[in-house]
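Each chain you see keeps its place in the complex, though not every chain is here.
Read from first to last, the chains carry the letters A and B; within each, the first residue is number 1.
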C-alpha cells in the first residue's frame, strides 16, 4: 500500500491527538496504509516548527492555505476552532484533498450542509471526529442491539456532561459567542451523544427540547464588566426515533464533577445495555434470561473478544484510552483512502448528527416539537 | 402520650409494610405515641383473621366501612388498590379519623383534589405514603442543597424505573386500565420522583412531556386474545422550576434490570449531588473546593450523623432497608397526631406532587408545554 501524506492544521488538544493517531495507526492496526507526516500548520511559525519536531512531521508552515494545496499532502486534518472548519474544509476539498475534520463540522447547519455538499460533488473522502463511536465497548453495544441481545430497542436515555463551564467565575471567552463558537454544550458535547444514539437507535424523527444558559454573563478579562453568554449551558430533548422508540438526550457543560460523562441506556424488550465513557472499557448488560434470582446487570470488561481492541493489547481488561479511539478513527480513514471499506462518519453521515443538535436548539427556541 | 388506635385496610405489599411500621414506630423512635393495632380489614374475612394474628391486631373485619367508623380507631391506614382510595379516605375523613393513604391519592387529579379538600375542611390530619423522602440519605441531600453545599441548584435530572411491566408476555391485568389503575408508570413510580424533585428544587412551573406505551396490548388470561393497554409504560418531562432551574423527569415500568431505580442528580453552581435508591444508604457529592487534583465525587455512607438513621442503629454504614423508611413515615404521622410537629406530606402537599404527574400526562397527550 502506498503511504498517505498527512497535512495537519492545529496542534492543540485535537491537533496532538490527530498527530499521535496518524503516527501510530499502521503500527497498531497493521492493515492500513502508512501515514506520512508531511506537513504541520500552526501559528506562529515557531510553534509550528517546534511541534513538527515533536510530532515528527517532515515540514511545517504557518499558512494553512499552502498546506491544503501542498502536492505531497493527500489528507488534510482540521483541528482548529470550529469557526474555521468551513473555510479550511472547502479549500482542501477544492484542492482535491481528503478531509478529516473535527466535530462539529460547522458553526451552523448551513455551514455543515455546504461542506457535505462540496465533498459529495468533489468525490473526496471525508471523516469527522466522532471518536467515541470507535470505542470497542460501543461497537459491542451496537452488535448486541443489532443482534437482538436485548430484544427490540424501545427506549433510549443518553447524557453527556462536563464541567468546563460550571464555574460562575470563569471569564468570558469566545466560547460564549454564537458567531465564534456556534452552539454551546450541544456543539461541544451533545453531537457526540447524537452520534451514539444514531448508531444504536437509528435516525430521530421528531423532538421537543429545552435549553438553559445557567451563567448568563461572565466577567470580562481585565475587570471591564461582564460579557453576555449567547449559547446554552444545558440542553435536553425528548426524541422519537423513526423506528418507534422514544427517548431523551441531555447535555451540560456546567455539570460539576463530570469530566467526560457520555453515556446511555438502551431499553429493550428483553434487556438493557448501559454505558458510561468515564469507564470506557466497561459495558453493562441485563438480559431477561435464566431464573429471576440469577438475573442482574453484567459488567463486561472489553478485551480481544471485542474488536478492534485486540490490535492494542491481546489481554482483556487492560484498558484502552482516549487516544486509542483516535487511532481507530485515523486508521479507518487511512484504510478507506487506501482502497478499503468505508467506515464513517463522513461529512454526509455527520451532517445527520448535526441536524439533530440544531433541531434541538431550534425546538428549544420555538418551544414546540419539530419533525427532523 | 396516649396511644393511637390504628385501623389498617389491606394486607398486601403496602398493608404489611404499614403493619410492621406502626408496630415498630415507638420502639424505634422513642418520642412518638404508641400505635395500638386495633383493627385490620381485608377480604375474605379469613384472610383478615389470619393476618391480624400475624401482625398483632386486636380485632379484624372484612367490612372497611365498619373500620373507618370504629370508635377505637383514631387513624385509618389505606393500602388498597388506587381506585378505592378516594371512597375510603372520604369515609374515614367523614368519620373524623386521621388518614394515612398510599400514593397516589387518586386515579385522577379530581379525586386527589376532592380528598385534599375534604381533609382540609374536616381538619383531620393526613399522610400520604411518599416514603422515599423519609430516607436519611435523601434528608441529608435536602440539607446539603438548602445549606448551599453545592451553591445554587440550577439543574435537576431524575429517573425512576422498574421492570415489572417489561416482559411483553405478561398477561393483561387491571393495571392496564385507566379507570382501574389511572396513570401507569407515572402513578406507580413517577409520583415518587416528583416528591423528591419538589423536596430538592421546589415547585415546578411548567413542563413539556412525552409518553409511550411500549406494549400496546397484552395477552388476556385464558388465551382469549389480547387486551388493550390504556396507560403509559414510560413518560419523560422537561421541567422548569419556579426557582429558575431546568431539568428532566423520566420514568419507566418496562426498564429491564431496574428494580427500584429511583434517583437524581442535582447540579449546583459549586457542586453536584447524586442519589440512587437501589443503593439507598449512599449519597454522592462533588464540591468544587480544594485543588483540582483532589476533587472527585465522594460517596457518603449514611449513619448516625444523618438523622434519623441513629434511631435504627448507632453505627454508620450498617444500612437501613425499605421497611425502615415506612417506620419513619408512620412515626412522623403518630408524632404529629400526638401533638408534635407536622412532617408531611399530607393530602395538600401530596396534591402538589400529583398535579405534576397529571400535567405530564396532559402535556404528552396535547403535545405542548403546560404551566402547572
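Here are a few things to note about the model shown:
One rule holds for everything that comes next: a residue touches a chain if its C-beta (ideal position, glycine included) is under 8 Å from a C-beta of that chain, and two chains touch if they have at least 3 such contacts.
On a predicted model such as this, the values are computed, not experimentally measured, just so you know.
Copy number for the full complex in this structure file, with 2 chains shown: 4.
Simple rule for what comes next: only the chains that are shown with their structure count from here on.
Computed centre separation for the pair subunit A/subunit B is 41 angstrom, with centres defined by C-alpha atoms. Across the complex, subunit B meets subunit A through its residues 150-151, 154-155, 157, 159, 166-168, 208-210, 212, 214, 234, 236, 238, 240, 246-248, 250, 252, 254-258, 265, 267-272, 286-288, 295-297, 367-369.
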